[in-house]
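Every protein chain of the complex appears in place save one, which is left out.
A, B, C, D and E are the chain letters, set down in written order, and residue numbers restart from 1 in every chain.
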Amino acid sequence: DFLGALDEVKPLFGAAEEELGERIEGGIINFSTYIDDILEEGRLYINQVRKPDNSTPILSVALHGPPGSGKTALAAKMAIDSGFPFIKLVSPENMVGFSEMQKVQQLDKTFRDAYKSPLSVIVIDNIEMLVDWVPIGPRFSNTVLVALKVLLKKKPEKKGRRLLILATTTERTVLQQLDLFSKFDAEIAVPNVNTQAELANVLQHSGAFSDRDLQRAIGEIQEITGDTRIGVGVERVLKGIQTAKQDSDLPGRFARVMSNQISANRSLQA
Amino acid sequence: DFLGALDEVKPLFGAAEEELGERIEGGIINFSTYIDDILEEGRLYINQVRKPDNSTPILSVALHGPPGSGKTALAAKMAIDSGFPFIKLVSPENMVGFSEMQKVQQLDKTFRDAYKSPLSVIVIDNIEMLVDWVPIGPRFSNTVLVALKVLLKKKPEKKGRRLLILATTTERTVLQQLDLFSKFDAEIAVPNVNTQAELANVLQHSGAFSDRDLQRAIGEIQEITGDTRIGVGVERVLKGIQTAKQDSDLPGRFARVMSNQISANRSLQA
Amino acid sequence: DFLGALDEVKPLFGAAEEELGERIEGGIINFSTYIDDILEEGRLYINQVRKPDNSTPILSVALHGPPGSGKTALAAKMAIDSGFPFIKLVSPENMVGFSEMQKVQQLDKTFRDAYKSPLSVIVIDNIEMLVDWVPIGPRFSNTVLVALKVLLKKKPEKKGRRLLILATTTERTVLQQLDLFSKFDAEIAVPNVNTQAELANVLQHSGAFSDRDLQRAIGEIQEITGDTRIGVGVERVLKGIQTAKQDSDLPGRFARVMSNQISANRSLQA
Amino acid sequence: DFLGALDEVKPLFGAAEEELGERIEGGIINFSTYIDDILEEGRLYINQVRKPDNSTPILSVALHGPPGSGKTALAAKMAIDSGFPFIKLVSPENMVGFSEMQKVQQLDKTFRDAYKSPLSVIVIDNIEMLVDWVPIGPRFSNTVLVALKVLLKKKPEKKGRRLLILATTTERTVLQQLDLFSKFDAEIAVPNVNTQAELANVLQHSGAFSDRDLQRAIGEIQEITGDTRIGVGVERVLKGIQTAKQDSDLPGRFARVMSNQISANRSLQA
Amino acid sequence: DFLGALDEVKPLFGAAEEELGERIEGGIINFSTYIDDILEEGRLYINQVRKPDNSTPILSVALHGPPGSGKTALAAKMAIDSGFPFIKLVSPENMVGFSEMQKVQQLDKTFRDAYKSPLSVIVIDNIEMLVDWVPIGPRFSNTVLVALKVLLKKKPEKKGRRLLILATTTERTVLQQLDLFSKFDAEIAVPNVNTQAELANVLQHSGAFSDRDLQRAIGEIQEITGDTRIGVGVERVLKGIQTAKQDSDLPGRFARVMSNQISANRSLQA
Partner (left out) sequence: DFLGALDEVKPLFGAAEEELGERIEGGIINFSTYIDDILEEGRLYINQVRKPDNSTPILSVALHGPPGSGKTALAAKMAIDSGFPFIKLVSPENMVGFSEMQKVQQLDKTFRDAYKSPLSVIVIDNIEMLVDWVPIGPRFSNTVLVALKVLLKKKPEKKGRRLLILATTTERTVLQQLDLFSKFDAEIAVPNVNTQAELANVLQHSGAFSDRDLQRAIGEIQEITGDTRIGVGVERVLKGIQTAKQDSDLPGRFARVMSNQISANRSLQA
């Protein structure tokens, strides 16, 4: 039978019970007011779906932004804070080695399961990787893509079932080119750590920097890059702090690591 | 046998008995005189097929327009209002996970079934998705495409059988490039909500806006976008109203949501 | 065995006994002197093949022209008027769902059957669709293409067998690019309804227009399009007449329908 | 076993015993001194291979020229006139429906058979079609191409075996792009009927034209095309004579048919 | 079962027990201060992973540089010097003839094995060859690529397990285009032997050159290339020394061999 093989499909890399909770273990730092705005907008969509008049049985939101900017963490936070009875993460991590058809089946199963609950959230992580997208060629899985297009628009067959879909991606333009982006009802942009003030917030929160080290680190970054703009994802900032902690010269090493990152990002944009 | 597998082909995502009626549950708002003109033109084609002299045994009409502009709803309305004994929706939603050959078989079966009735309407929804079309590459299913080309031109073998085909698409240009568009006998353009007056009609009909809120919302949209033109599908307008209803500042939130949409649409066109 | 599967190959869409006669049921209207010239040229080729001295055992003619201009009807007329004992239509309609190899086998069988008769005509309809040609890509079936190239040049093995091949296509340039066109011995261009006088001939023949309505319709077309040229296939003219008949304002509706068509054709050419 | 399936491979379109003799049934007309030169050059290569000192165990010659210029007829003539004990035609006609591997096996078998004889000629007809070459894409069979490259260079394993390969093609440039042309030891260009004098030779030889008709036909061609150059393959000239014979106005019809051909050829070159 | 076939997958070219130690058998020459800096940076990352607070459970570093510059040797040195209990080399050498899925399974197995140890290093050698990347086309294995992307980001499921990944590549730009480079936490550039002083260090260390021969060799290189820059990988320098040793004129031959190499590298960059 067409769905028969499904139960035997096991993720190749470890177990499937990835918990959304793990994604926000370190807590969310409000290093900028944008973080609050994003979470606020998330609450709005959750309430729209929650509304008992059933006017919005399905709603899909795309969180897009640069690598390591916190997209997955923020989507996980929204999902968990919703308090909806069904919450599920769909991630390429759990589908490595799947055929295209197995991915479609996994997606189908997740959506069916969601529609068994009155209120559900599905987080689709790295949606461009789910369709195996690679910039060279470009290549991607048409089968998975078409399935996603349909699932994002397909209303629940049973009345009273309501679903919020949160998808993350670093590749907004790609989704547009794949004609997938237009299937979303809303989009939320997740920004990098962009200003010196925002960077200072993260450093302070880490507890690793004295005030003087913090000033020196930021000052040296400006000197090396010749610019006050940062433009680095929060993940790299946090990892950079850890690397710097191994060095006797904490602020100096941090400044060098960050500056390299800033330059690399810039040359990618040029 | 060549057709043997057909009966076992079941749609992967839920049941196949999608009803056309569901597509017009919310009713059609006549927010512009174009809506009336479109339905009037639909009646003309229905009558041409209905004519007992058999001069037009098969007629195909392509409804094209931007996403969420109401193409499917209008095609569903025409089909239901025809009163023809056989009415059927062919939709990619019910064919996810089908192979190309299974799609062709499903199409073939639908057309055969239609020709068992003296008067029939087939609505082919999102015809560009039915051929798995993706703008990158571009890619599409040649097998399904060729089958559609033939089916749109193939006269019923039995005398006295007559068929109207209504197809919807967001991708008129693509159908032209695929040499599929020229197989249609007629085309109907379905427009966005384009003017402030049209938008006001939709808002008024929703019952969610007081007259003052309505004025404020439209005024703020003009302020933010710097333009009196709207250019958004009716679906987004209706969903935007629902989102705004979650906010304490209804007209303000609506204006922001709409303005984002208007800008996004514009940047796509640029 | 290599040919074993052939007998089991059944066309997916209905029976294979498509009759050439059906294609000229409505009769041929001599709306222009070109129609006579074409039929005359057809007679010439038929006689060249008929000639008992066997100097031309195989002759192939490509009828090319815009969609709905009458290519198939004219080829059918030539074939039937030849009085040759073996007449056969090869059409993509009867090969939907065939694999490339099944198509080649079907072609092979038709040519073998033809060579069992002393004098034969094979009409190959929409030859560009037979090779699954699609402008995007572009794509096509190389296997079928190569088989056609060989069949168009391959002389009968048995002496005294003679064959005329009439092929139709909307895609002369494509056939040239596929290096298929050069395999034909001759070509015949089938034109659109191009002048107001030709259009008047068709309208008069339909019996649906009074003289005044005819003048008004043509006048309005000129007004709307700003041009005296028509450039529409006879098929669309005939279908347009049927649509207009559903409207209370026959000439007005006809003028609008035709003008749309004229503009669409023009924009395609630009 | 790897070669096991070979014996069961039967050509799809009729028997394989195509005779080279059939290709020169109508005789070779020496319409130009080039024809003599070509046959003379052929004799030279035949003698080089025939030479008992075994200095040239394998020699390959490519005959290239426009469609219908007589390449196959001239290669057949050379092969037959050589008097070599083994003469074989390899033609795409006898390989329609073959897989790539079956073609390679057929080629292999032919070359093995040839090496069983002390002196052999293999004529490979339409070598670009043998590799399934199509200008769009472009596409071709890499497997067959590589096999041909090897076979053209592979010396007989057994001493005293000698082989001449004559290949025909309309696509010299293509063979160069496929890096197949450089594998040939020599090339011979086969020309069209190019001048009025050459055309007159062919017409005279046909016996269908009186001197006056001949003058009139050539004069009218010059008038219609505005040019004294002809540039048409001898095959088309001969077929054109047959078509014209069906018309009451022999020279007039011939002039029109030829002029069309001349224009078509010219527009292809432009 | 999905992983069942894995144990039977044996590398086609020899045994899999390639030892990292073999890669640094000849010892590392500190021909430039860069070599020290690189090894120092390696120690930093090793300590970051070693840190008991588990703040960096997974860290990935890309070593990139020209062919034969010492990437694999330096990665091997870092891995061995770490003293981590689990050290493993993943190399295309051991996967020739593997299917894409077998490669993914091999990768998966290595990472699982690594996560059985508290502290692990995996060296992925020539990562661009692991994805079968070829510049023409370009082509690569999407399946392996997606698996690598996931593995570089996937945190260990079990707490307290920590992993350092060292990958080598000559194709930094390619990895960027494949969107694989952004998955790495850090990058280290490995340089060529670039200056005359660096070259002299290598020559001296080899013990093959007297001081005068060394001067002469370097002088002649400058004369031939017209430049003081070298720009050759240390591997080619070492092999060049061996070649030169076969010649009676050691410095002369060495100068010629190096100069050829220098010119070849330059023309590649131009």
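Here is the rule we go by: a contact is a pair of C-beta atoms (placed from the backbone, for glycine too) under 8 Å apart; a residue touches a chain by one contact, two chains touch by 3 or more.
Everything numeric in this text was worked out from a predicted model, so none of it was measured.
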Among shown chains, those touching the left-out chain: D, E
Residue among D:51, D:116, D:229 or D:266 that touches the chain left out of view: D:51
Contact footprint on subunit D, counting only the chain that is left out: 2-3, 44-45, 47-48, 51, 55-56, 59, 101, 104-105, 108, 111-112, 138, 140, 142-143, 145-147, 149-151, 153-155, 157, 176-179, 182, 185-187
Residues of subunit E (touch criterion as defined above) contacting the omitted chain: 8-10, 12-15, 22, 67, 92-93, 96-97, 129, 132, 134-137, 139, 236, 239, 242-243, 245-247, 253, 257, 264, 268
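Assume only the chains that are shown with their structure count from here on.
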Angular offset of subunit B relative to subunit D [C-alpha, multiple of 5 degrees]: 120
Cα-centroid distance, subunit B relative to subunit C, in whole angstrom: 32
Centroid distance [mean C-alpha coordinates] between subunit E and subunit B, Å: 56
Junction residues of subunit B, two or more chains touched: none
Chain-level touch network, classified as line, ring, star, complete or other: line
